[in-house]
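Only one protein chain is missing from this complex, and each of the others stays in its spot.
Right, subunit A next:
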Amino acid sequence: MEVVQIQRNLVDYTKSLFMEGFLDGQFLQLQQLQDESNPDFVAEVVSLFFDDSQKLLNELTIALDQPIVDFKKVDAHVHQLKGSSSSIGAQKVKNACIAFRNFCEVQNIEGCLTCLQQVKLEYYLAKNKFETLFRLEQQIVASGGSIPMIEMGF
């Protein structure tokens, strides 16, 4: 495939992620912080997010499985996940965390369990999307092309 075509695919794909609400403006901020001297910045930060999230989701599963649930602990983990998803622009994950915290606050275990499932779902979807994005970028770079900057209307 021509580099130009892959570049076009990347632009379209990225735009769709914004339109569908997977990504918000914070992701653009991340891209703006990437340059020739820090060419892997976005990938590094997103990779940290994957590692962090995986750990947090495991902790949350364990915490909610206890006979007596420590809601403060649960809330602390969700707060952290909300923060990191917000920092990279993973909007749907962030929103799922906000809903989760509401149930923590009222100590509603059923609500929390449902939210955990929802956060996990959003996280895996987001992970998938990011991986596709980076794969496209790698293809472009491997073909000698440069990664196009996305211009968004907002």
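Just so it is clear, a residue touches a chain if its C-beta (ideal position, glycine included) is under 8 Å from a C-beta of that chain, and two chains touch if they have at least 3 such contacts; residues count from 1.
To be clear about the criterion, contacts and distances are computed from a predicted model.
Set against the options "Two-component response regulator ARR5", "Monocarboxylate transporter 12", "NADPH oxidase 1" or "Glutathione S-transferase", the UniProt name belonging to the omitted chain is "Two-component response regulator ARR5".
When you scan A:E44, A:D70 or A:E105 for touch with the missing chain, the hit is A:E44. Among A:N9, A:S86, A:Q118 or A:Q139, only A:S86 touches the chain left out of the display. If you put the missing chain back, the residues of subunit A touching it would be 26, 29-30, 32-33, 38, 41, 44-45, 48-49, 52, 79-80, 82-84, 86-89, 98.
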